[in-house]
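The other protein chains are all here in position, but one chain of the complex has been omitted.
Let's turn to subunit A:
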Amino acid sequence: MKKFDKDRVLLGLAAPVLSVLGALIVTGLVLLASGKEPFHAFHVMLTYGSKSDSQVYILNKATPYYLSGLAVAIGFRMNLFNIGVDGQYRLAAFFAAAVGGSMSIPGVIQIPIIILTAMVVGAAWAAIAGVLKVTRGVSEVISTIMLNSIAGIVIGFFLQDGRLGVTDKLANTITTKPIPPGSHLFNFTTQTDPVVGFIVFAGLAGVVYWFVLSRTRFGFDLRSVGRSDSAAQASGVSVKKMVVVSMLISGAMAGLVGMSTLLNQSYQFSTDFPAGIGFTGIAVALLGRNNPIGIAIGALLWAFLERASNGLEFEGYDKEIVGVIQGAIVLAVVIAYELVRRYGLARQQRQVGAELAAAGSDDKQEVTA
């Protein structure tokens, strides 16, 4: 048994190592083809990305990436492809900012209200796709993509002077009313920039994700639907209900994505609120194989690469090379995991077969006698 486990750990490590190596090789070739020296570029990325202010930047960036990855992973565990995290978190952050800006009560009460608003809005927006899927058979891929764009229009409609927005004369932009200082979330001060306090909530979300999925009855049901909806149905899970519920949870998780920006950094929602994190989440969830620790590593890696791209720019490289690395990593991860999975399965079947053959030698006599 122990040997089995050790092999499994080795197999588990094989895939990420292989994929990062593969991605580096592909990027190296691209750099060579463009007439640049690859090893120097990697060196620049490593040194620049590991500076202390870079570390803070990476942690702050990774926080929303992580939450976004979790939100996507909940869908993946169900075989649902929630591409709508992007629209969900933006809409959620917008309404949470509007609610936060309109009140001025002690932070202990107001911050939970803001977070809750975000979760409810995100969940409600995601639920539309879930309900459409179970009642009308609309693919969640299509509906969530469309809901992303509708979310943008909804925000555009409300983010106007006289509705939920106010004009910021200095910056010449329209924002929501700023959240009062009493409801700003704590930060961790460092020698350079502060680290966002919401990182604690992100970590908690990861623990809750792990606990619910792998330790509760509900999580078991959810995972069984993802593995085989016919078997789950036969086992007594209402698959349709599960689709809606998991979309709700995925949306609520997506609602948290914008909270580190809102509560720790911008304190208001404006047109330059970070966009596209929902799509980053897809890559991060793929990288992390839906595992809470894996997703954390994926989120950190993604943030590191983005930070490193700045360093490359200073040294005269094209910063787009980081986009190539990111793309190559995602592809390599998908391929490497599939290869390792197949190899592992075949290997395990061989082991089972060998064990059967060993055990079967005595009952063969029983059969052929």
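Quick note on the criterion: contacts are C-beta pairs under 8 Å (C-beta built on N, C-alpha and C of every residue); 3 or more make two chains touch, one makes a residue touch a chain; residues count from 1.
The definition used in the following text is that contacts and distances are computed from a predicted model.
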Among "Cytochrome aa3 subunit 2", "Guanosine ABC transporter (ATP-binding protein)", "Carbamoyl phosphate synthase small chain" or "Sarcosine oxidase subunit gamma", UniProt-listed name of the chain not shown: "Guanosine ABC transporter (ATP-binding protein)"
Of A:Ser52, A:Ser139, A:Thr167 or A:Ser235, the one touching the omitted chain in the full complex: A:Ser235
Residue among A:Asn187, A:Ser270 or A:Gln348 touching the omitted chain: A:Gln348
Option touching the unshown chain, where A:Asn82, A:Thr144 or A:Ser224 are the choices: A:Ser224
Positions on subunit A where the hidden chain makes contact: 1, 4-5, 214-221, 223-224, 227-228, 230-231, 233-238, 345-346, 348-353, 355-356, 359-360, 363, 366-369
